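First up is the structure itself, then whatever we jot down about it.
Below is a slice of the complex: some chains, not all, each in place.
Chains here go by letter, A, B and C, matching the order in which they are written, and residues are numbered from 1 within each.
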Amino acid sequence: MKFIAGLAAVTLLLVPVYAQVFTFTHDDMLKYTAQNPFERFADGRPKVPDTLLERVKGLSAEEVWAVLPEGGFRNQYEGNFRILHPNRKLVGRAVTAQFMPSRPDVSNIMQADAKAKGMRDNGNQRVIDLLQPGDVLVVDLFGKIEGGTVVGDNLATYIYAITGTGLVVDGAIRDLEGIQPIDMSVYCRGVHPTPIGDVMLTGINVPIRIGNATVMPGDVVFGDSEGVYFIPPQMVKQVVDRADETHIHDEWTQMKIKTRKYKSTDIYPTPRDPELKKEYEEYKKQRLGQKQ
Amino acid sequence: MKFIAGLAAVTLLLVPVYAQVFTFTHDDMLKYTAQNPFERFADGRPKVPDTLLERVKGLSAEEVWAVLPEGGFRNQYEGNFRILHPNRKLVGRAVTAQFMPSRPDVSNIMQADAKAKGMRDNGNQRVIDLLQPGDVLVVDLFGKIEGGTVVGDNLATYIYAITGTGLVVDGAIRDLEGIQPIDMSVYCRGVHPTPIGDVMLTGINVPIRIGNATVMPGDVVFGDSEGVYFIPPQMVKQVVDRADETHIHDEWTQMKIKTRKYKSTDIYPTPRDPELKKEYEEYKKQRLGQKQ
Amino acid sequence: MKFIAGLAAVTLLLVPVYAQVFTFTHDDMLKYTAQNPFERFADGRPKVPDTLLERVKGLSAEEVWAVLPEGGFRNQYEGNFRILHPNRKLVGRAVTAQFMPSRPDVSNIMQADAKAKGMRDNGNQRVIDLLQPGDVLVVDLFGKIEGGTVVGDNLATYIYAITGTGLVVDGAIRDLEGIQPIDMSVYCRGVHPTPIGDVMLTGINVPIRIGNATVMPGDVVFGDSEGVYFIPPQMVKQVVDRADETHIHDEWTQMKIKTRKYKSTDIYPTPRDPELKKEYEEYKKQRLGQKQ
């Protein structure tokens, strides 16, 4: 009994307090991420294991795409970002935040809530202070550039120090010259010197929209030099397993291509000649064995 | 006792059931629209009186703009719409709906909820069936044109039959040829023959964003040939009162202009000559008297 | 024998001479429009009968869309036009023309060909002179506005005098003030005072692309106030038959809606109550009988 009570206390301690219009309760989080096969954070957010995140780092964009739409997930990709460090893969667990254009009647109520809970004024920092190692902050700032700058170099330094990952924002950053040298992945729509303003933080760790993608808290964020995927936790294992096979396929195909002895249709997408097909199957079998 | 119980039953009957990720409870609605000076619907949505709505119909866009930013409401206007019947004023109480790109893990749960509550599949109809006379449906479909068509001519006919007003959608409509002849105001981003698809209804009567404006359920929607304003209930009276004075000012100014006896700076924005100023003040006093 | 020889002569007379890089032979035309169930013009272009065109005039955009994608035709619609006389339906048989940016090495050869065949210089007029009653000229001018003006008011007058229909151009027109009073349907991307220039006519009655639609000679062009459909001849009958039923469905649905006695989900998309369903089925049966 005592043990349970103690646990509850700890949980209460760990579950962050919010002051937003939209907040998922612990129950909401469980309900809408019910398919998550992994453990969870104190607030219910799915926690895809680090070992799996490590494997995600080896993925290519096509390998994600090859699996998600088949599972009915057609709206999990967004491109058209300005990307800092495009050659650095961004992989982590989504912490989501939603902003809207400010209106004082709503904004004042949330500010009063925040104050009552001992929080500071700035909405962006309220979210940032929730971040944990391996998290990726994903922010809907509705494409706002001027006054839509979620962080400057000080807060970017903070995010990277805590998470070791990066940031996705449908909005802007400021202080590019201070952020560029930090080895963190940033996906934004633009850069502007203005501080963030005339917006209000309306949601934390709720479903948000980034362009044409719907993001859930706990999704695995995968960013490469093309754009960003938001992979539902329950799909991650399937994606990385399929990718192993694709890697081997591409390895073999490109090896053959470089001999310059074949037409592309002889070997791609699949070898046409039965002999070649057999050769490929054996190669795959052997390499899959090595991978496991 | 019995009375109270009966009242509760009625309320339960009147409060709509929802199946969305984001829903305002009755308490949320009261909290975030606390400044509403008027009565409310069963679900707590502010109900600006019909008599006031009638006066709003006489407003011009400038008269709204002249008051809202002063009150700190700088994000209550959105333009860039395709407008059917631009010469017909759209005035009513906002019923809001938010859609997001569909993802099956979230969508299925909401569909199951809906089914359990005896609702039909189509998200757009779930909202439409909540409409009451004088309501204006305001829909965030994130600018989607193809597959972002919230209504065709059948549902448009329904909306107009029930509300007598119109529709604002950050998305599209279909069946333009069937909708055009209906004398209803429609503000949309485009027209496309596809039915609505690949989206999920994520919120009903919650704060939504239409372009750069934040809309609350119960806001007074005011659409003219330029665009749409969303006026918080607590600001409506102030707007219409100020407008009366502006009307008189413009009436007098334009009367003077048409004499061709003055430079524009002699009479606008305010008369420069003391004699003229006095004439204007008397005119205003007399006309304000007529208005009351 | 003599008869056949005579026929051949006539055919040669009727088959237009061309001077373009891309031209369909009579055989090409038969091969690529093999599914056409109707008679053909001398050059093999499908000739959907006038009686069927007449029924197409009664269609709405949704009725076309309801059938084409099911048949695998997903790329037969294009919007984003500037439309003169949007309330006038444009219906007719496509005559296609393709222009490219001019380069003298290719252009000179086509000009020499044209001259050798006794044709005049202007590519646009070479196509226009092929038009017959009921034809609709469909022109790919790759979105060119300045210098992409396929006709001015003189040639527009000509087109309307001959065809009685209108014009679709992924490019521009000039002399808007002279064309506007003509009661012809024009779908263009813009208006510019420059004459057509720096382009060469590269194809007549070959497959062309208008935005995201592929158009074949002989397609039925259907333009309404939303955009333009290009309906393959073999699909036309199916489209108009299905439309009859849709008309009746909408007629009944809207009749019910206007009683204000139902929620939209009670009757749309299909009546929920068995009694209502029966009523609708009887109504449909009776009305279909009237249509035939």
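Everything that follows uses one rule, which is that a residue touches a chain if its C-beta (ideal position, glycine included) is under 8 Å from a C-beta of that chain, and two chains touch if they have at least 3 such contacts.
Fair warning: this is a prediction, and the values are worked out from it, not measured in the lab.
Novice: Please report the number of identical subunits in the complete assembly described by this file, where 3 are shown.
Specialist: This structure file describes a complex of 6 copies of one sequence.
Note that in this section only the chains that are shown with their structure count from here on.
Novice: Is the contact between chain A and chain B built from the same residue numbers on each copy (over half shared) or from different ones (under half shared)?
Specialist: Comparing the two copies, chain A and chain B contact each other through largely the same residue numbers, since over half are shared.
Novice: Centroid from C-alpha atoms only, then distance chain A to chain C, rounded to Å. What do you get?
Specialist: Using C-alpha averages as centres, the distance is 46 Å.
Novice: Averaging only over C-alpha atoms, locate the centres of chain B and chain C and give their separation in whole Å.
Specialist: 40
Novice: At what distance in angstrom does the C-alpha mean of chain B lie from that of chain A?
Specialist: Those two chain centres are 35 Å apart.
Novice: Going by the contact rule already set, what residues in chain B reach two or more other chains?
Specialist: As it turns out, chain B has no residue touching two or more other chains.
Novice: Across the complex, what residues on chain B touch chain C?
Specialist: On the chain B side, the touching residues are 119-120, 122, 125-126, 128-129, 152-155, 157-158, 161-162, 174-178, 180, 190-194.
Novice: Report the residues of chain B in contact with chain A in the complex, numbered from low to high.
Specialist: Contacts found on chain B: 21-22, 28, 31-35, 71-76, 100-106, 109, 142, 198, 200, 202, 206-207, 209, 212-214, 216, 232, 234.
Novice: Enumerate the contact residues on chain C facing chain B in the complex.
Specialist: By the definition above, chain C touches chain B via 60-62, 64-65, 77, 79, 224-227, 250, 253-254, 257-258, 260, 263-265, 268-269, 272.
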